[in-house]
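Shown below is the structure under consideration.
Every protein chain but one is kept in place in this view of the complex.
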Amino acid sequence: MEKNSNEDEHIEKLFKSVDIPQITEKQIESVVKVAADYLPLGRKHMSLWDMAILELRTTSIFFWAACAALMAIAVLFISSAESSFSAAGIFIVVAPAPLLFSLLEIMTTRTPNVIELEKVCKYNVNQLYVLKIMIGTVLNIVVLALISVFSLHTLNSPLQMFLMGSTIMLTIGFLALLIATTLGQSLPVMGILAGWTIAASMLFDNGPKLAMALLSIRFTPLLITLLVSTMLFVLTLHSFSHKLTSLSLGGT
Amino acid sequence: MVDEIKLIDRIKHGDRRALDTLVKAYYQNVFAYFYYHTQNRETAMDLTQEVFVKVVASIETYENRGRFRSWLFTICANHLRNHWKYGSTHDEYELEEESEEDMAVSWQNITDSTDLLNALSQISTDQRDCVILKYYYGFTSREIAEMLHIKEPTVKARIRYGLSKIAKLLRGDETGGKEQ
Partner (left out) sequence: MQLRTQNLTKNFGDKCAVDHVSLTFERGVYGLLGPNGAGKTTLMRMLVDVLPPSSGKVTLDGITIGELGAKYRDILGYMPQEIGYYRDFTAKRFLQYLSALKGLDPRYANRRIDELLDLVGLADVKNKRLGQFSGGMIRRIGIAQALLNDPKILILDEPTAGLDPNERIRFRNILSELSEDRIVILSTHIVSDVQSIAGQVILLKEGKVINYDTTENLRRLVDGKVWLANVSHRELNELKQRFPIGNVLQKDDHFEIRIVSDSKPLPDATPADPSLEDVFVYVFGGEEE
């Protein structure tokens, strides 16, 4: 307890002696009646995974076709590349493309007013972008893995390539999530992705030394950066999935 | 006392009877809070109803961490602020800087509770809030700080200034800078 307990007790007594009107049982029951309208409806809570599965199911053929085409082209280019250096270049430049496709898909197949419908649904509309990013990132890594497998013969160190590609994707995914959850917009995310592709191709065009340095990173540090980026990605995802179901009534 | 955890769990599952028990258990408690602040029966009743709607509407997010009572009064305090914010007729009182010597007021010879309400209405909302939460509800300064999202020393200062002003008003040392 805090000091001045004698005085505190006195003041407490004074407060308790104030005459507060009594409210009748009937009036309290009318409050129960109003409040009862807000009782939980016993509906299922959609988890992030439920949403992800649904999103996957509603992804269009266009998207899958684009991913497959990209993969084929990348494998083709890599196998016909002059050096392992340019093969790696192609690999890294195409890395975020599936994610880009998935966002492009939202932009092209929705009519503009659909946002109006999505905004009045229970769950926040931001999650649409976030889910697209999440699925896009994961798919991206799958695509990268497949490209690595198909290019086993041409790539100098396919495993290293794959790890690097995944690191890039997870970092981009993390940035994209951060932007989408804070800004609630997908355009800047697309900006980042497009920016990456341009920057990566310029890097490999003009600064072979820097690119070489990047490519010669050893296995262990690569694994560590991969772990760090995975962690960042999962953490943002986690904090978002928590936000998904929380309401803002209790706080400020 | 009711078993809150079980009760809230039942409300989370949409049990209306549990809601009935909860509201009846806390109604007068919440009502008193708003009555102290507004000193108007009707307004206090409206605000109390609204708080219970908020409680039910957000019950799914309530985790059995900490006491239900703290959560409940956090919602009350928030709701009170919203109430003042949206053009109510009640003006906010200016926070006055008071010197340390004003603080030395003895409470022992003040026993008149009828004027306490009147005096309460003449201190700032923030001071009043902290004083009520501490002396009527028995929350500690730390709990109040958490509920109002302010620092603990701020709570203590508000209580100190609030009390000294009330004491002076009750002893009739000054008419109290009542505005309007």
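A and B are the chain letters, set down in written order, and residue numbers restart from 1 in every chain.
Going forward, a contact is a pair of C-beta atoms (placed from the backbone, for glycine too) under 8 Å apart; a residue touches a chain by one contact, two chains touch by 3 or more.
These numbers were taken from a predicted model, which means no experiment stands behind them.
Novice: Could you tell me which displayed chains border the chain that was left out of the figure?
Specialist: A, B
Novice: In the full complex, which of B:Glu50, B:Asp126 or B:Glu143 touches the chain missing from this view?
Specialist: If we include the chain that is not displayed, B:Glu50 is the one touching it.
Novice: With the missing chain put back, one of B:Ser58, B:Thr74, B:Ser141 or B:Ser164 would touch it. Which one?
Specialist: Within the whole complex, the residue contacting the unshown chain is B:Ser58.
Novice: Applying the definition given at the start, please give the residues of chain B touching the unseen chain.
Specialist: Given the touch definition above, chain B has residues 46-47, 49-50, 53-54, 57-58, 82, 86 touching the missing chain.
Novice: Please output the residues of chain A touching the missing chain, sorted low to high.
Specialist: Here the touching residues of chain A are 34, 37-38, 41, 43-46, 50-51, 54, 57-58, 60, 62, 109-125, 128, 245, 247-249.
Following the convention adopted for this analysis, only the chains that are shown with their structure count from here on.
Novice: Taking each chain's centre as its mean C-alpha position, how far apart are chain A and chain B in Å?
Specialist: 41
Novice: Spell out the residues on chain B that touch chain A in their complex, using ranges where they run on.
Specialist: My answer: residues 11-16, 19-20, 23-24, 27-28, 31-32, 35-36, 41, 45, 48-49, 52-62, 71, 74-75, 78, 107-108, 110-111, 113-114, 116-117, 132, 135-136, 138, 140-141, 149, 163.
Novice: Okay, in this complex, where on chain A does chain B touch?
Specialist: Touch residues, chain A against chain B: 1-2, 7-8, 10-12, 14-23, 25, 27-29, 31-32, 34-36, 38-42, 245-247, 249-252.
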